[in-house]
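Only a single protein chain was left out; the remaining protein chains are all shown in position.
For reference, chains read A, B and C in written order, and residue numbers begin at 1 within each chain.
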Amino acid sequence: MEKENNNTTFQERIDKGETIEPKDQMPERYRQQLIRMMSQHAHSEIVGMLPEGNWITRAPSLRRKMILLSKVQDEAGHGLYLYSATETLGASRQEVIDDLLNGHAKYSSIFNYPTLSWADIAVIGWLVDGAAIINQTMLARSSYGPYARAMVRICKEESFHKKQGYEMVATMADGTPEQQEMIQDAVNRWWWPTLMMFGPHDEDSPNSAELIKWGVKSKTNDELRQSFVDRHVQEAHTVGLEIPDPDLKFNEETGHWVFGEIDWDEFWNVVKGNGPMNRQRINTRREAHENGKWVREAAEEYARKQKLSEEKAS
Amino acid sequence: MEKENNNTTFQERIDKGETIEPKDQMPERYRQQLIRMMSQHAHSEIVGMLPEGNWITRAPSLRRKMILLSKVQDEAGHGLYLYSATETLGASRQEVIDDLLNGHAKYSSIFNYPTLSWADIAVIGWLVDGAAIINQTMLARSSYGPYARAMVRICKEESFHKKQGYEMVATMADGTPEQQEMIQDAVNRWWWPTLMMFGPHDEDSPNSAELIKWGVKSKTNDELRQSFVDRHVQEAHTVGLEIPDPDLKFNEETGHWVFGEIDWDEFWNVVKGNGPMNRQRINTRREAHENGKWVREAAEEYARKQKLSEEKAS
Amino acid sequence: MSTATTSKELTEEEALFEYLIRLADDRLILGHRLSEWCGHGPILEEDIALANIALDYIGHAANLYEYAVEIEGEGRHRDDLVYFRNDVEYKNLKITELPKGDFGFTIARQFLFSSYSYYLYQLLSDVEDEQFCGIVKKHFKEVQYHLRHSREWVLRLGDGTEESHERLQNAFDEIWMYIGELFYQDEIDERLQDEGLAVDTESFKADCKEIIIQTLEEATLKVPDFDQYMAEGGRQGLHTEHLGHLLAEMQHLRRSYPDADWE
Partner (left out) sequence: MSTATTSKELTEEEALFEYLIRLADDRLILGHRLSEWCGHGPILEEDIALANIALDYIGHAANLYEYAVEIEGEGRHRDDLVYFRNDVEYKNLKITELPKGDFGFTIARQFLFSSYSYYLYQLLSDVEDEQFCGIVKKHFKEVQYHLRHSREWVLRLGDGTEESHERLQNAFDEIWMYIGELFYQDEIDERLQDEGLAVDTESFKADCKEIIIQTLEEATLKVPDFDQYMAEGGRQGLHTEHLGHLLAEMQHLRRSYPDADWE
């Protein structure tokens, strides 16, 4: 009964729009759901460094190289920031990283697609960061304080990334025939996976209702996806790019773009681990972790020695 | 006295131009000198695969890629053939390879220079193989049968390599301004190291007299170098390339080209191990050897098992 | 750039061109990977053998590209296909572009690809196009040698030492998800099969599996699960991220001087 009361009070706080802070009481399931979401989010930043990092050494101008390097560095920063925010819920960074490396934890499936041309970097900035922003703008009003604050900060940087991505898309769409072909090809490959980023339809999304009730999310997957489509179809048309969806049409009445059905088999396949790059991404992270073991051990041992000699000195 | 007599007989055979075969009696020093020369020669073929192998993946046409791959494969074959010839003198392949890997044995210093552009591949074929042929044509008349026969066979292939190299040089010298610049730059970098391939001046070459006495060599370093210069200056001029030697001039009386002094400091430095690529070449060979250890062990163990089960079966 | 046009729009020549390109790309890319061993093999004999096989593959590719541009009839040179296509335009199987790995990985790939190639070339030898047929027949002996060479090494490494057994097992486990694609076919294959110009990979899948199973078992190796998730996409130009790096190296010089003649 005590617990029930607590939850009621908790729900009342949520309903009043109050922000939950780390030391506040919260239902265990709320805490678990947030750990899951936030650590997934952190992992996505880290794994997301790989497809983009793949092109740093090949960027076609010094300016673009610096922008990309800086972007990937930002993502590492976001990851760090989100791991810290997750730690406020009692989940240590080591634990959640272990979960990633042993395959228990997920990360955004979009990063299981490969970057095959430079145009992919432009399109990721535009579409993938564009989709992330829509999601994160909502999460910036999340009921959990540390998450909401992390989102505010991250959102600001991602808006910048999206702007840079779209600028690159526009340059290529306005470039040589080869550049135009390259950028359209990248849009063709990334459009549908980006739509999948918002997750399954509302009716197939078991967590959604609960997360909305708890004020973690305030919109459903389908609502978010619709705003993404509305915004990005417009942006595509502005620079003369086609969206690879024959069913796409504008509905004058609703003011929304109607779009075709997502290939959910592909979606679930990639989620299950059978995407084009799942195994490679995890292998790469594992290798980095294993190769770094001796470094982390050395740092710990050195810190231990330092502490010891400081203690002796005092 | 016995030994002295043997040696006299041996020298008589040499002087008569007879060929010494593995089972024949021979002075220990003759045997040792030949092991040294032949294994060095074998190592040179193997180490020589590296600078050229460096460009296989970047060859600018499919035809050139195949020619280069085939050439490098030939070199491996020469190495194998020469290791076998050396074994006729009682030096096992493993022993002589160990000597290479632990730095006791030498190989031609020319391979301690890096291949920095595709033009280097052309120039190596032309100049380095050209120099090798001059040396090997002489060695094909060497008093030691297995060495002489190896040289006949190798020389035939190397003449083909030189022809292909010179053809490439000619194509580039007749090509775009960039190709011309590239090929002249390569000639500038390889000319002097190639002249060094013939070794020190006769007066600084302690082994020469002895090797000539024993019919292993029939010309001195300086004689060989002169024939190289005479031939290759001509070939350079034919395709409009300059030789990077301000002192070069034709002596109408002798019919030979007079050329400038070699930088012997550089020569001895590279011989001592301080060339641009010495350490890297040996490291690469060592790594290949170490990485291959488990493979060689597996092959041995499998062979042992096979033999065992065959024995059981019979 | 990448997305394959459907066969309806394709003439027979276009379909054959695509079919030849696929075969050629497989061999060019795998040949490239093998050529990376040059000077780095575990024993001199294998330096020679791998360079030799690399040369065979690149030679096969050269012949196939040459025939492809001839069929295309637009006066292109085979090198245009090699040096001036991007990775999304390459149609090789993913298995061919994976990094060379250790000698065990190279052998596992060689054995799997050679088993497939053996049956493929055997059947392609009967194709109803004299020139194509001639190319295939010319190379079939080499393909037989590739299979023999890699099979022997599978036995040696699998049934060699504990370390070699483990390394080779890991290699097969790692590469397994890429073997499904060996039997991939689409409307291009089907269209040409009707004309007797292409082989139905289904027709030799069982035989191919059989030789793989039999060899792995003889080598005391565990046969990984044929029904696991299998990666595809190469035939549509949807590659791993490895191919782009390979092409950057392969094409850099040639693309730097597009007007230069190198013969």
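Assume a residue touches a chain if its C-beta (ideal position, glycine included) is under 8 Å from a C-beta of that chain, and two chains touch if they have at least 3 such contacts.
None of the values given here were measured: they were computed from a predicted structure.
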| query | Which of these touches the unseen chain: B:N188, B:S205 or B:N291? | reply | B:N188
| Listed residues B:Q40, B:T86 or B:T115, member touching the removed chain | B:T115
| task | Specify the residue from the set A:Q25, A:Q73 or A:N102 that touches the hidden chain. | result | A:Q73
| Interface with the undisplayed chain - residues on subunit B | 51, 54, 58, 114-117, 181-182, 184-185, 188-189, 269, 273-274, 276-277, 279-280
| request: Mind listing the subunit C residues that contact the chain we can't see here? | output: 86, 245, 247-249, 251-253, 255-256
| query | Going by the touch rule given at the top, which residues of subunit A touch the chain that is not shown? | reply | 46, 49-50, 53, 56-66, 69-70, 72-73, 76-77, 79-80, 83, 118, 167-168, 171-172, 175-176, 178-179, 284, 287-288, 291-299, 301-302, 305
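Everything that follows uses one rule, which is that only the chains that are shown with their structure count from here on.
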| Just how far, in Å, is the C-alpha centre of subunit B from the one of subunit A? | 58
